[in-house]
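With one protein chain removed, the remaining protein chains of the complex are shown where they sit.
Moving on to chain A:
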Amino acid sequence: MLSSLPWTGDIVGVFSSGTVDMLAAFLTNDWLSDNHIHWILENYSRDIADTHPRSLIHLDTSLLTLIEVYGGGMSSESTEGHWLKRFNTRFTTGDIDRFGFMINVNGNHWVACVLDFRTHEILYGDSFHKPIRQAHLDVLRSWADDLLPKPGGHFNLKSLPITSQSDGFSCGILATNALASYCSDGVIPLISETSELVTTRLKTFLEIANRHNELVGTCIRICRL
């Protein structure tokens, strides 16, 4: 695979754009960027789409920031807040049981968050088991509570099961794994051993690289016809 992959140009087959050389981060202990997290979540979403159609994984990592900027979307009368109102309607139809997304803390740490609409719980998973910041919780509650039927809908905070981090680079892998595990009812198991951190990175690399090679190969074959 390493020799067959052209280490230049854009990656084909991912929703978030990036270049092939960025995949090298999955073969190292480098910190992961929002693009890497996006790609990991894309893979998990594909894995659970058929078995857990009522679980929704949000791929972009800026959701909390956007909710904060747009004030939850319910009270805003501005044009800019309309998209969040549209976004929120997907939860008021009752089609979604669990909604998972990632949060970047301090510009150096990835944590996972899941809204469970069955139990009215906000599940927060930090691989260092730090509590959620009050500012983040306030924004989340203010947004999430408005998604529940009135009157008196309220989300309670709970810990999301997550494997503890004992290194200085695996929070992204552990948080995305915790999110996917909860949203799949454990079909995607929680990482239990350190060696699985490496295999999870490698598996992600291979999935993206194989898809890239397959799609590029198909494109070349079509062009030659």
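Of note:
By definition in this document, contacts are C-beta pairs under 8 Å (C-beta built on N, C-alpha and C of every residue); 3 or more make two chains touch, one makes a residue touch a chain; residues count from 1.
In the analysis below, contacts and distances are computed from a predicted model.
Its record in UniProt calls the unshown chain "Small ubiquitin-related modifier", which is the match among "Small ubiquitin-related modifier", "Proteasome subunit beta", "Heat shock 70kDa protein" or "VPS9 domain-containing protein". Contact with the chain that does not appear here is found for just one residue of A:58, A:136 or A:203, A:58. Residue A:38 is the one among A:38, A:52 or A:98 that touches the chain missing from this view. Across the interface with the omitted chain, chain A contributes residues 10, 15-19, 30-35, 37-38, 58-63, 65-66, 69, 79-80, 83-84, 86-87, 104-105, 107-110, 127-128, 165, 167-172.
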